[in-house]
Every structure is written in structure tokens, then in C-alpha cells.
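Missing here: one protein chain of the complex. Every other protein chain is in place.
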Amino acid sequence: MGQGNDLTALTLAQARDGLRAKEFTARELTQSFVDRVAASEKLNAYILQTPEHALEAAERSDARLGADDARPLEGLPLGVKDLFCTRGVRTTACSNILGDFTPPYESKVTENLWADGALMLGKLNNDEFAMGSSNETSAYGACLNPWRTDAGEALVPGGSSGGSSAAIAARLGLAATATDTGGSIRQPAALTGTVGLKPTYGRCSRWGIVAFASSLDQAGPITRTVRDSAIMLTSMAGHDARDTTSVDMVVPDYEAALTGDIRGLRIGVPKEYRIDTMPLEIEALWQQGMDWLRDAGAEIVDVSLPHTKYALPAYYIIAPAEASSNLARYDGVRYGARKMGDDIDDMYARTRGEGFGEEVQRRLLIGTYALSAGYYDAYYLKALQVRRLIAQDFENAYEHCDLLLTPTTPSAAFPLDKGQSDPLEMYLNDVFTVTVNLAGLPGISVPAGLDAKGLPLGLQLIGKAFGEEELLRAAQVLEEAAGFSAKPDDWWTSS
Amino acid sequence: MTDKTTENANLIAGATGDWEIVIGLEVHAQVSSDAKLFSGAATTFGAEPNTQVSLVDAAMPGMLPVINWKCVEQAVRTGLGLKAQINRYSVFDRKNYFYPDLPQGYQISQYLQPIVGEGEIEIDLEGGDVKTIGIERLHLEQDAGKSLHDQHPDLSFVDLNRSGVALMEIVSRPDMRSAAEAQAYVKKLRAILRYLGTCDGNMEQGSLRADVNVSVRKPGGDLGTRCEIKNVNSIRFIGQAIEHEARRQVDIIEDGGEIDQETRLFDPKRGETRSMRSKEEAHDYRYFPDPDLLPLTFSAEFVEDIARALPELPDDKKNRFMQDYSLSAYDAGVLVSEAENADFFEQAAKGRDAKATANMVIGSVFAGLNKAGLSISESPVKAEQIGQLVDLMSDQTISSRIAKDVFDLMFDDGPDQGRDPADIVEEKGLKQVTDTGAIEAAVDEVIAANPDKVEQAKAKPKMAGWFVGQVMQATDGKANPQAVNQLVLAKLGIEDQ
Partner (left out) sequence: MVRRIAGLARIQVDDDKLPALAKELSAILGFVEQLSEVDTENVKPYTSPVEMQIKARADAVTDGGYPEDILANAPEKDDGYFAVPKVVE
């Protein structure tokens, strides 16, 4: 399938404008994506396709477009990470334990998107309960990165939002919803040459999103451009009375914030992110990023985030501890797949022993241990204290700068099965992203270049709390300067 | 203090000497609110299974709690009623454990930082003694659902209607030394909660239930190992459970055994406690602050506003009744046990002989209602009518004996056709005879008819009472008893003593 007149080659903003200019219909646009999704099963990005949903909604959108009554996302087809509960559509968080769970409710974020006229192509693959950095822990099997080495070696799309990143890189939707607990939006975006935005904690409602770690989880978009992320966030964000950790602040028009003008903006470069193991090409790209931003009129300042080193260990206490409690509800009593046992406790143990995959089990055990009597102070409490120090590091740094620039990941996409032998090695993928979650800040990954093997690399910008406008503005400048236009060869479609 | 004597009287005898019982209570009181603690589902009792359940209460994936502010107010109100420290910063924690009627796999509770800290309750003991029982804390938490184990041979059924209903857990200090003290504590706590309107205190429906911690020790010795008796749901059972459990522990220790710290259940049919099989595993609840809920904070003004609107509480009301109405501690105590009862009394006593009103309310109204199984609000005789009845006694229109009969007639009338007491007296011709001439004639008649008794009475003045009785009978009880008495004594030539 070529990309010439293919509607799937459009960005979300282009598709939106094309629909309004009546260059094509929502039905045509949607059909293009439905066909391409159906032809791309090899990637395993979608674990459930909902073409009827999408096409029906497209008809309604065409009626509105025809009546010049278009909503902000009218007729734009999206993919939805399987962590978002979707009314009447199976939602599993890619875990066997949820079986064929079909929510009688719709997550607030997706509800916002549908209310703005967007439509759903299907549910996207992810690491089971969003625990993973390669999408390999999914009960529906690994999702493949559309990018692969010249030798044709299969690579992971990152995780946990691997289905979302793969789908956007492979043009299987104009944008995708995703969630980020330790890097699950930004890392897969970096590994697939897409844009991934994790908003400030509290910017989007968590209501109806399968919880992993409540104090860290935040929804955001994966898109092909920064502008598309701005458009998506404008619809996804907002206060929700049903999530009292969501913040009651006006949602600005983020697209309008993309002025291209970052003159005078101070960009901090944290020295602690220069880790020993960082590949030279990533270090070079980072330097390149500084130059691009300086050339655009920003000022580059050195800053220090002294507790950076402790972010991963703190994260690997806090996230599993919260998860061990959040996932206690999967007990085979009210929904999901039950495995019968001799008695109730046996039923629990079998249901959870067979229903959860290995990585989820590992984290639940770590979390249970960290909260258990006698260990709480040494692990959990200590991690919460370190978390405050990490948050304070950012506050201190922001006295000297407005945004931070770092690499998104310590490496480009890696082959499947790489992390199987050592879970710790996999955890290191989050080293540059996890601090942002701990401090509740917004962060965005922008595709900035290719490594020696021709694989995409991303740079991360980190903003102040609720500073998404400034963040997106700088991200767009970075995006433009990088001029990332490489695309993966279309090796996966069958027709 | 009265403590010493009370304690000594409470010792229980064992083969090796006397033992002292040490009791602490954790009372779970359902907060009076229309909706649940963290969801908008209803809290009413007795609904069809799973009809009062929201997605939050069923712990569907991605659901989040939103606190019901009324429940916060109710907890603060209760704390103030217990003269307790109100904590303007408190934290909700998750208490993690697995049970089929606990949908989230954790209960949202308050562990290290509860909304209410130390307070106290004065309990009324037999003989008019008062003892102060310390309150350690009060915290807000969610109730679990209900498991039914007897509906199916192989299955337990789960109904989540109660899941998420707001509870206040009120923890006492181990200050009680007998079953009677524990019962008095629960009665008093219940009265305070009902006065405050923060819990309806309905133990049959489970709105109020107690976990009872019992241990025994040699008087003055170190505290013994305690057992917790879970979910005792009547004041009578609390007494039985404590007595049985204390005796069980004494027997074990005296036989050379040791008490296992454990959770036990009270079996009302057998009147004994037994170990809970399912809860034997050592608990490790892995409490941690609930990341879905921000700390609970409120202003000093919020607390002051609630304090200002606090109703008069049982102790204050009792003292006022004793002072303003010159009632005995006992009568005042009985009248204030329920706010509605006290209101009824005050309404009836307004501008009247309070003592006579109290007698009528306690002796006739409460007794009648009790017998008929009615509440004060269902009383067929209204407070105003009791007042009228007392008036009829005060102005000597009827005697207290007749008043009792009139009350019974009014009570039997029922609330709808209730006649006023004056009408009944009129209708039935029950007016007291105060006309001395008529009474004198009746006295003369009785004296004339019983010459032998006259002789006896002259020797034994107490016999005069017989004559009074005869005259009262002859006048259908309508004669003024005092006038009869005076005349009888005069005619018999007995000195008034």
C-alpha cells in the first residue's frame, strides 16, 4: 500500500482540515484506516478491531460535517489502549485475569474524545496492566515495532503503550490514547519515531482507566506530530468530579500555544542524566537538541537533579506497592476469569496465579513485600521520602530554567526476548522518564534522529506542573528543527 | 473515685483466687447518611441484593472514590459529642485483605491519622455511680458487603448493598471491668449517637455492632492476653459474650494453659464464644495511604460551626432535669435515655408539677409503650394530654388512682380517636368527690355497719386504713383520699399521726 494518496498518511491535523474542506469524507477516511488495520495484523498492534463502531460513527460525523456542525475531532479515527474501559467493548488491560470483561461504562478520557467527535478503530495492545517496557508481557502476545533492523530483525515497540506507538508509527490510526506510569508513553514513542506526551498528573481524569499505580498513572496521546498531541490533549484533558486527583483548571487550546517562538526560554540540562552507559550517538543527539533549541533563541543552562540516581529504585517500590493493592480486586468474584479451587482461598490463589503473567506477579510480590509488616518503613516509607527529594530537585532546577531537555531512552528499540533473562535490565529503560512521573510533571518525547542502525531516537522535554503549553511550544520547535521524516518500510501489510 | 469499690464487686472467683476482667470495645457505628462514604449509592436497609451498588462499590476496574462530605461532618459531630480531639488533618489508608464481600481487596479506613482522637464517655452504673471510660480514637471507614453462607450447600452468596456504607469505628480504652460496665458503655454511646443524629443505633439491622476485647488478670497484675470477639450485635449478647469469655479464659489459665491471642465469634444460640477458623492466619494488613484520596483537611471554622449546632447531650440534659425539675438521678436518667423521650417529658411537664409528670411518663407512658411494643413517636397518648392529665390531678379533679385509669382509657383509644382526659372524666363521671358532707355520710355508714372493726381500730390505729379503703370503694374511688383519711381518724377518735 503506497502512501501517495493514502488518507492514512495524513496527520491528525491534516485529516481534520481535509474533512472540513470536504476533500474526503469521514467514511472514506475511516474505511482507509479500517482496511489498513485489518491488513496489519502481523504487528499485533490491535488486539480487538471495532470496524462497525468506527464506520457507524463516521456516518454520523459525515452528517455533522455536512451540516457544518463539526466538533473538534469530528470523524477522526483513533486507537485506544486496552487500559481504557470502553462501554460494551471488551477491556482486558491485556491480562488473562480480566477474561472477556466488558465494561458497562466508558472511561472519562475516551468519553471526552467521543464527545468531541473522534471514533474508535479498536483496542490496542499493551504490556499486561501496563507493566513492562517492551509490550512483551501482554497476554495477547508481543506487539512488533514497524521499525526493524536492516537485517530484518524484529524489534519491540517499547512499552507499556507498545500497541499505541506501533499503531501510530504504522499509520493504523491518526492518534492513540496511552498511559504513562514510569515512561509508558514516552519510551514507546521514542522507540517508534512518534510523539508521546505525558501530561501533568491530574490533567486528565483517571476515571475508567485500569489502575496500575494511582499516584503515577496519567493518560496522554501518542501521535505523529506535536501539533496532533496538542489537539488530542485539548480534548482528553479536563476536570472530572469522579476523580478527585484531577485538577479543576481551565483546559487551554493547546494547539494555539504552538507559536514557534521560544526566544528567551531557558532550557535546563541536568548533568545527572549523563550516565556512564549512555551510547555516544544518544549523547550526540542530546547535544544536537541543545544546539537546535539555542539556535531558536532559547538559552541552555546547566542544572542539577541530585537524586536522579534514586528515582528508579524509589519507583520500583512505589509502583509495585500501589499495584499490589490496586490489583487485589482481580479475585475472580465479580468479573474476569475465575479458576475454581477447593475453597475460596484456593480459588483466589489459582485465579491470580494463572490469571496474572510473570512480570505482573513479580511486581505484585515486590509490592506486597514492601508494604508488609516490618518492611514498610525501610522500603515504602523510605521510597516516599526519596520521592519528595526528587520532586524538590525539579523545583530547585526550575528556579534556573523553564524546561528540561534529556534523552528519552538509553537506547533505541531492541530485539524481542532481550529482557526475559533479567527483569532489572528491562527496568533500566525507564531511567530518564520515571523521574517525571515521581514528580507528577509533564513530559514529551519528540523523534529527533536515527541511530547507526537506522532506528529512531527521541529527545524528552520536561515541563513545569501544568506547563503543557510551554512544553508543547518548545517540543514543536524541536520537532521542526530535527525535521524527522524517516518512515519504516511497510513490510507488515498483507493485502 | 468509685472505681475501687466497683472493681472489687466485679471480680470473678476462680480456683486460685479472684480474677479481674479487662474489657475494651471497638464499636462500628453506621453513619447516618443517604449515600455511601465514597459513592452515590443508597444506604437504606433491606433492599434487593446488589441494587444499591455503584460501579465504585463493586470495585470495577478504574473506579475511584469520592468522599461524601456529610460523613465527614457526622464524624466531627460525633467526636465533639465524645468531647474528643478533632484532627483537622487526617489520612485515609488502605487496609489490604482478601474476602469475597470486600470488592476492592482493601478497605478504605484511617490508620495512623484518624479524624478524631482522644475523648471520653461517662457511663451510669447501678446505684447511681458514674465512671469515665476513655475513648482512644474514632475513624471513618467503609463497610464491607454481606456474605450469606446458608443459602446454598456449596456456595456463599455475596450482596454488595452494604459495601462502601460509611462507618465510624469508635475505639475505647480498656477501661471496663465487667459485663455490666461494657453494656452501660454501649448504651451510653448509643444514646449519644442517637442524640447527635449521627447513627440510628439500630443493632438489629447492624447499624451498631461491637468487637469486644476481653482479657483477665489477677487484680492489679499485668494485662493478660486478649481475645477479640467479633461483631456482637446486641447489648444482651455483649454481656453474655464477656461473661462466657472471661470464664473460659480463667479456666484455661487455672488449668495451666495459655490464652491464644485470636479472633472469636459469639454464638447466641449456645451463649458461648468460639474460635474463627477462617481468620487464624496472622494478619498483615499492609496499611498504606490511599493514593486515590488526598488527605482530609478542614478549617477550624468548620469544626466551630458544627460545635455551635450541637444538641444538648444526655449528661447535660440529665443534670438539667435534676436541677430544673428537681427529679431524682434515676428518674432523670430514665427520661434522657432517648432524646425523644426527654422531649416528650418536657413537653408534658411544661408549666406543671414536674415530679408528677415524670411519674406519669415513666410509670404509665413508658410502661404502656413497652408492653405494646411501641416507640414514643407512636404513643397513642400525646404529651399534651399527659399534661392535661397531670393538671386534673393537681387541681384535685381526680386522684392519682383515677388518673391511672383515665390514662389506660386514653391509651386504649389509640392515637386517632384519642379523647382528652377531661372528656373521659366527664363522660365516666370520675370527678373526685371533695364535698365533705357526702364523704362524711359515707364514713358514717361504714362505721355504723362495722362496730367490731371500730373497736379493733381504737386499739390498733393502723386498722384505720381498712375504713379508708371501704369508703373509697363505696364512692367508686372518687372521694378525695386525704379527706376520707382525716374524717375516718376524727370519727374513730384516733390522733392523726
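A and B are the chain letters, set down in written order, and residue numbers restart from 1 in every chain.
One rule holds for everything that comes next: a contact is a pair of C-beta atoms (placed from the backbone, for glycine too) under 8 Å apart; a residue touches a chain by one contact, two chains touch by 3 or more.
All of these numbers come straight from a predicted model, not from anything done at the bench.
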**Request:** May I ask which residue of B:Leu125, B:Val171, B:Ile252 or B:Met276 touches the chain that does not appear here?
**Result:** B:Met276
**Message:** For a quick check of understanding: of B:Leu265, B:Leu374, B:Leu409 or B:Met463, which residue touches the chain that isn't displayed?
**Reply:** B:Leu265
**Request:** Give the residue, chosen from B:Gly14, B:Pro49 or B:Pro481, that touches the chain omitted from the document.
**Result:** B:Pro49
**Candidate in contact with the missing chain, chosen from A:Pro157, A:Gly173 or A:Gly336** = A:Gly336
**Message:** Across the whole complex, list the residues on chain A that are touched by the chain not included here.
**Reply:** 99-102, 104, 200-202, 215, 241, 244-245, 247-248, 307, 309-310, 312-314, 316-317, 324, 328, 331-338, 340-350, 352-354, 356, 361-362, 364-366, 368-369, 372, 378-379, 381-389, 391, 422-424, 427, 439-440, 465
**Message:** Touching the absent chain: which residues on chain B qualify?
**Reply:** 33-35, 39-42, 48-58, 66-72, 98-100, 147-149, 151-160, 265, 276-279, 281, 284, 286, 289, 291, 293-297
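Everything below uses one rule, namely that only the chains that are shown with their structure count from here on.
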**Complete:** So, in whole Å, the Cα centroid of chain A is separated from that of chain B by 59
**Item:** Complex contacts: residues of chain A adjacent to chain B
**Value:** 85, 91, 93, 98, 101, 103-105, 107, 206-211, 213-215, 241-245, 321-322, 324-325, 327-329, 331, 333-335, 344-345, 348, 368, 371-373, 376, 380
**Fill in**
Given the complex, residues on chain B that touch chain A span 55, 58-67, 94, 96, 98, 100, 103-106, 156, 158, 284, 286-288, 290-294
